[in-house]
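As you look at this complex, bear in mind that one protein chain is not there, while each of the others sits in place.
In order of appearance the chains are A and B, and numbering begins at 1 in each one.
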Amino acid sequence: MLLAATLALLAAMLLALGRALLGPTLFDRILAVNSFGTKTVLFIAVSGFLAGRPHFLDIALVYALINFTGTVAVLKLTHHGEFGAAGAPEQQEGDL
Amino acid sequence: MTAFHPINIALFAILVITALAIARIRQLFAAAMLSGLFSLACACIFVLHDAVDVAFTEAAVGAGMTTVLFLCTLALTDSREKSTPPRRSVPAALAALLTGAALIYASADLPKFAAADTPVQQHPLTERYLRDSATEIGIPNVVTSVLASYRGYDTLGETVVIFTAAIAVLMLLGRTAHAKTSDAVMSLHTRHRVLRVVTKLLVPFILVFALYVQFHGDYGPGGGFQAGVIFASGLILYGLVFGLEAARGVAPVRVLRRLVAAGVLIYGGVGVATLVAGGAFLDYDALDPGHPATGQHLGILLVELGVGITVAAAMLMLFLSFAGRRDAR
Partner (left out) sequence: MNVILIASDLLLGAGMLFVLTGAAGLYRLPEFFTRTHAASITDSAGAGLVLLGLLLRVEDLATGLRLLLILLFLMFTSPTASQALARSALDDGLRPLVRLGKRPR
């Protein structure tokens, strides 16, 4: 069952990767990478149990934190209008 | 395990697809996010191959710190790659194909993964370190014992490299001007109230977790490098959400400059102390002459502390230099 769970998580990761590559706006890509990060946390936890080494859970915990930091970083540091949502990209002097 | 074959194939496929996408994509912010995804997939592969400390470092550094620094840099420049007209270059394609083919041909000579007759398994040095680490040093995590004790001089060099990188960034970017917090930034803060509250809850936990990783490195995956990066990530999260002024209030640059040097000094100081106590440089046995194992424990603790302090201060300084330059623009 753990192996099936790992394979299912891999399939989900491939789907998230597809969205990260396709997504027309930058927001879709950020969402996809955030989702990929959550699936990585679950993957590490499940494969840790599959291999019989619960020490992996520390890594999963770190990822849960770092994933959040990365998402917040990209939201705060992207230029206003770079997201490609509201028409043509404006000048780069926006404060975000 | 043959059960891991489809998992490995899927993960490597993710790596290849992501690498191709990073090369082709024009929006550089998306490319930075995808490189974070690449690090996540790499860490999964490391975890599958039982390389737990490497996976830990890849998790902390690759997915978090590197992505944030890339984004800080992109925030300073134009973020769309200039579209160059497509050109064909047959010699370049030929060179790439030949190099790739040569690498694949050479990799066929590598021994099978985890086979029992590889030189790594046969050589008596492996036996000696793995077996004697338990008696000579007495901590369960052999990676830490090799990194901090048997190969301690090498780790001192790595710490000095990080210190040098921090100094180089300071030299290139200059002293960061005191950023004036504009009204636009403050109004953004009030709009993201949920983010602020949750960040305030999370940051203390991240810092305590960094300390746990620092001191638990003897018993599980962890150690100075990972702990330093996680500590810096916590304060970077705080700086991203509450503004650079707040982050500079917690970690002023003049304090960070002293901390970066202090970490290297602690490491070197332990070496000098062992010299004074009568042993060789960085021979921790000399720290407690009656009980070498206790001396080793003490030496490893101090050394990892030095590494952690230097790494945390260097990462924070990098982030504040890059992001501060943008604010002062």
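Throughout what follows, a residue touches a chain if its C-beta (ideal position, glycine included) is under 8 Å from a C-beta of that chain, and two chains touch if they have at least 3 such contacts.
All of these numbers come straight from a predicted model, not from anything done at the bench.
Asker: With the full complex in mind, choose from B:Leu11, B:Met33, B:Val47 or B:Leu195 the residue touching the hidden chain.
Answerer: Missing-chain contact among the listed residues: B:Leu195.
Asker: Identify the residues of subunit A touching the omitted chain, counting contacts across the whole complex.
Answerer: The missing chain touches subunit A at positions 1-2, 4-5, 8-9, 11-13, 15-16, 18-19, 23, 25, 27-28, 30-32, 34-35, 38-39, 41-42, 45-46, 49, 54, 57-58, 60-61, 64-65, 67-68, 71-72, 75, 80-81, 83, 85-87.
Asker: Over the whole complex, note the residues of subunit B touching the chain we left out.
Answerer: Interface with the chain not displayed, on the subunit B side: 191-192, 194-195, 198, 201-202.
The definition used in the following text is that only the chains that are shown with their structure count from here on.
Asker: Looking at the complex, which residues from subunit A come into contact with subunit B?
Answerer: Against subunit B, the touching part of subunit A is residues 3, 6-7, 10, 13-14, 17, 20-21, 26, 29-30, 33, 36-37, 40, 43-44, 47-48, 51, 53, 55-56, 58-59, 61-63, 65-70, 72-74, 76-79, 82, 84, 89, 92, 95-96.
Asker: Quick check on the complex: what are the subunit B residues that touch subunit A?
Answerer: Result: residues 3, 6-7, 10-11, 13-14, 17-18, 21, 27, 29-30, 32-34, 36-37, 40-41, 43-44, 47-48, 50, 52, 55-56, 59-60, 63-64, 67-68, 71-72, 74-75, 78-80, 182, 184-185, 188, 195, 199, 202, 206, 209, 213, 216, 220-222, 226, 230, 233-234, 236-237, 240-241, 323 of subunit B touch subunit A.
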